[in-house]
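A single protein chain has been removed from this complex, and every other one stays in its place.
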């Protein structure tokens, strides 16, 4: 059994955002799958998806600070600079975190651990809404 | 054809561990799949899964040293510090390496390259057993 749909995440400020509920409410069909896998695919190259701690908001703040340090703006070796100082780091962060998540489905729910939530990571200073393809497969 | 099971990896010291055999012996059902995909999903936010070199143990030591350098403890900008200096770097490393692996199945076996093995990456100083959801899909 397959279900595929395109959903939209509303525009968000640069940083890491917990979006488990914003995604789930757009894919109620998960409840029809007793067992399977969900693929979440973000169709952009300057934003990303990851799974991390769903409780303390300072974790998301520290993600932003750490990624800004490791993949910094204005590195002297950057050649791709026409779209702003936040653009090339955004591409790097997008590939390091990834654009595609696979999560098991069990008894009609995403089988996340107790502390796991889905992060949407916006790496640009000024972003618009972002498009995701959700693909469910199972029985 | 689907098969899904929850398995446990025994508690391990902080670092990178080759666990291909520990996982495979808990999922003998792989042999029933002529062709398909295996998803390995770790239900935690301070440990991760990756695939890398299965021969020389110094590779795993160097992973630990490099990740400790790039995502260091005690960064002055960390706000999420209550759970110990190893905690926030553990969350970062978990997202950079990922909690979900997809591996092709061919003729009843994981179709890994000659030098590929599955690494379990424990990022906390003191950890307990870790839970994985294994989902097999194929024919």
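Labels for the chains are A and B, by order of writing; each one numbers its residues from 1.
Just so it is clear, a residue touches a chain if its C-beta (ideal position, glycine included) is under 8 Å from a C-beta of that chain, and two chains touch if they have at least 3 such contacts.
Just so you know, these numbers come straight off a predicted model, no measurement behind them.
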item	value
Touching residues (missing chain, whole complex) on subunit A	2, 4, 39, 41-45, 70-71, 75, 77-80, 88, 91-92, 94-96, 98-100, 102, 131, 133, 135, 137
Interface residues of subunit B (partner: the chain not displayed)	35-37, 50-53, 56, 58-59, 61-63, 65-66, 69-70, 96-98, 101-104, 106, 111-116, 119, 137-139
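Please note the rule applied: only the chains that are shown with their structure count from here on.
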item	value
For subunit A paired with subunit B, centre-to-centre distance based on mean C-alpha positions, whole Å	20
